[in-house]
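Yeah, one chain of the complex is gone here, protein chain that is, but the others are all in their spots.
Going by the order they are written in, the chains are A and B; count residues from 1 in each one.
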């Protein structure tokens, strides 16, 4: 391979690595924006913790748990390639990974993905989770659950070779299931075990809106996430192949735009209100929805997937409320439900569509569901019974910032007391 | 063409696409920052709407209206290449567009530009425009007016071949006229038809400052826009040609810096005050000013263009006030007046300077002015007479956020009532 091509490939992958890193600012802004000021420092702390610890865990063992070096044709479930970053001899040459990037880029790009799973959970449990318990959960979920599930597909494990009829294996391009649903299952289990925030459900049992305190940051978060998805999906081509990467950016952006408009129209029809947060969550739903098949879809199909994702977001958020679950940022709907939708869409639209593929996609969704909810439950239940998972009522009412951090996010402003 | 060069070109163009997308966050922050908190959700909603709908319209028809495939040497005015994205057979090969990028990248880069025109208008009409009317205007202006004007030059239409004496055609490298003035004319017509915000002009007829409510976001918006301009101008080279792109980044950044300093010095002399918003608008003026000729200028010429743009910004904002027009963010001055300045500067400085070129530049400015103000007026006047363009006095006083969105941008903070 010519040096120019190898270099251009690696440049693109480093750019994408930076963009996926930047998504953590997007997640932080979104989560802050949609919650109350009194818990802002806590949210920032959690998110900064997740990035740093997630990356370190991936360096210590996660990368080698996720890419364990299953033999070709293996249908492995669990294997570990060792601690640290034992760079292979060809790790810095075009012989590594088809010349798409170096070993170092490989690690860092995947490492930036890893922390995402816990970040998704962070949004769902905001405003009432105990920091210590959440940190322990993060360590176990990012350090073990995420890389093990990932290894089944991206590491060459059993999902990637799950052939059935015409389907040659499970397909999840950039992680509708492997990243977003993994985070989403953790989020669902967590909000079930945690219970709703005080005041979320009235005495009549109806959900009440607890308005976010900083919508400019929420909107900025979504735009930053959209930009970050250029790297999340665009980098999942694993090289800078012009045809592949540029198609992926188009399908990704069209699905995002279609998801936003569709959620906006749907929510305007249902609620007679121009709801900004629905618009924003629709964009995210479109992004999550296209993620599993971003490289397989035509622009038209991407738009359809996005439109349906936008409708799903509006209905899903209503459903979560009906189930008396409290998800302050809509994480379960956006990441889990739209993640499932996107994974199934691979069987419905695009180059791999077909009933066999659809069934294999279902199987993959089921495998992730079983593993993540089982281990997520064990971890969170154990934390709940030992360290405790939820802050005291007083702390929740007065805010986690003062109690856990002794700080106020906006020291100079007077706040309304909620 | 070697694969490495094609790939590197396409990588650069995808990076630039991301940067131009990111400009929408810059515009949003700037517009929010310079207006009042009570209209913040409305501004966010408008901007998110513009991005999503703008991109979808460009996908449906805008791209093919703007790049209609005029025959070589044609001086076409209007043509349409069809709906959707009918990718040509060579669209993913180096044969397409000289190997600068793929067809998908081409569409997405141009699509990110398209929404800009409406975003410029959004700033000017902020705090009093009716959301429904503005959305309809956006659809027509971005869907039709912008791509038709663009086709005259970038689509190979009559402006691009408007030879006169030594001038071989109109020149507008990255859109001082085709993007910024197109938006600026729309903004000018709109604020004329809308009228000023309540309280903007006192009983003595003098303009009163209505201070923006979040200057950190305003400043962040300008820095993000500057960064985005790396893609806006740098990507307009339409490849990663090292000589061309790197010169463009230098002229762009020097003009921005010079524009800022010049506006700061000018406003300090005139008003005896270190005015942050003038500094920020000076930077934007420098950026708009260099945009038409960023590839033609030496660094020294870029600095001169920027200095003059900075002075123009300070005087232009005073002029708009004198004309009793109310432009909350200075959009007409920055995008229209500096856009005209930048377009004319191509006839004064740089590789194409000359009286013939200057006259051709004037002709191009005139053509855009006539078309945009005519159709802008028709669209906005029709909306005004049917759906209505302006919110009620009560809504304006109490804020658009509560009335149109039922939300508060900062739910936990007490506000002063303005």
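Operating definition for what follows: a residue touches a chain if its C-beta (ideal position, glycine included) is under 8 Å from a C-beta of that chain, and two chains touch if they have at least 3 such contacts.
Keep in mind that what you see is a predicted model, and the values were worked out from it rather than measured.
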item: From A:179, A:217, A:368 or A:383, residue that would touch the chain that is not displayed; value: A:217
item: Among B:250, B:323, B:359 or B:402, the residue in touch with the chain that has been omitted; value: B:250
item: Options B:60, B:131, B:193 or B:276, residue touching the unrepresented chain; value: B:276
item: Chain B residues that touch the omitted chain in the full complex; value: 2-9, 11-12, 15, 19, 36-38, 211-216, 219-220, 222-224, 226-227, 230, 234, 240-243, 245-247, 249-250, 253-254, 256-258, 260-261, 264, 273-277, 279-280, 283, 299-300, 303, 410, 413-416, 418
item: Touch residues of chain A, complete complex, unshown partner; value: 2-8, 10-11, 14-15, 17-18, 21-22, 24-25, 28-29, 32, 40-41, 44-45, 47-49, 51-53, 55-56, 59, 84-85, 92, 101-105, 107-108, 111, 131, 214, 217, 404-414
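Criterion: only the chains that are shown with their structure count from here on.
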item: Whole-Å gap separating chain A and chain B, where each centre is the average of the chain's CA atoms; value: 34
